[in-house]
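Notes to accompany the following structure.
With one protein chain withheld, the remaining protein chains of the complex are depicted in position.
Let's look at chain A:
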């Protein structure tokens, strides 16, 4: 989860390296720092550093970090041979290392040797029962084999121990959504909002899930969380603004024929609509008429 500034910084650097402007190592460090998944670029540029003796020696002790990063990227890009070579180098330099042991386990995983990978991980866990990365590999393996219920089970067990791992809660929420288990997904987002109440992404995701669950109460709550998303993002979030409009429309549909007390004030919806139209006019004017008709169709 990175900010827009961080993303554009990364893309700028990536463009620079892609076009021969240098800065490959800087790029790789930034990818590591931001924890993004750009394995094809990492593989390409990492290998170019390795194959250039001058650049490689300039790294000094950072060389081993490069080998590790490259191994991971190679596994992600289905290049097990490159990964194996990198791991061999690391094994030589750091024999008996648990960190290298993890990479070996991951290589087995990447090759689809699930049972062997599981054995490797279990033995590593014996010495390091609180190794978060390995616990998460188990979830990943279950997912990769299509065992979604197993993945959910492992992930829930993981979260009982490491309940502050926000990425894990998000992963669990997304798995639940993919299975259309929206109530369970809502629970995950509630945990996230409780522990990090100022992250707009969680408010937005929670609102989306509540809207999908439907029902008057859920829609009303969804509307509140779209509103809080707008608040936390300074009014800029297109998804949240559209969410307000969708909620208002859906609530009106459900409230047809009910008490007038339940009637919502239309201010929030018209504010959202105005904000959207202003934004589209400025930045996507060719789509403005589509937006206007869409909003019209939502006003019943």
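As a working rule, a residue touches a chain if its C-beta (ideal position, glycine included) is under 8 Å from a C-beta of that chain, and two chains touch if they have at least 3 such contacts; residues count from 1.
Definition applied: contacts and distances are computed from a predicted model.
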{"item": "From \"Death domain-containing protein\", \"ER membrane protein complex subunit 8/9 homolog\", \"pyruvate dehydrogenase (acetyl-transferring)\" or \"Trafficking protein particle complex subunit 12\", the hidden chain's UniProt protein name", "value": "\"ER membrane protein complex subunit 8/9 homolog\""}
{"item": "Contacting the left-out chain in the complete assembly, out of A:85, A:118 or A:279", "value": "A:279"}
{"item": "Contact partner of the left-out chain, one of A:46, A:105, A:200 or A:243", "value": "A:243"}
{"item": "Options A:212, A:233 or A:270, residue touching the unrepresented chain", "value": "A:212"}
{"item": "Missing-partner contacts on chain A, residue numbers", "value": "37, 144, 146, 174, 177-178, 180, 205, 207-209, 211-212, 238-239, 242-243, 246, 279-280, 283-284, 286-287, 290-291, 293-294, 297-298"}
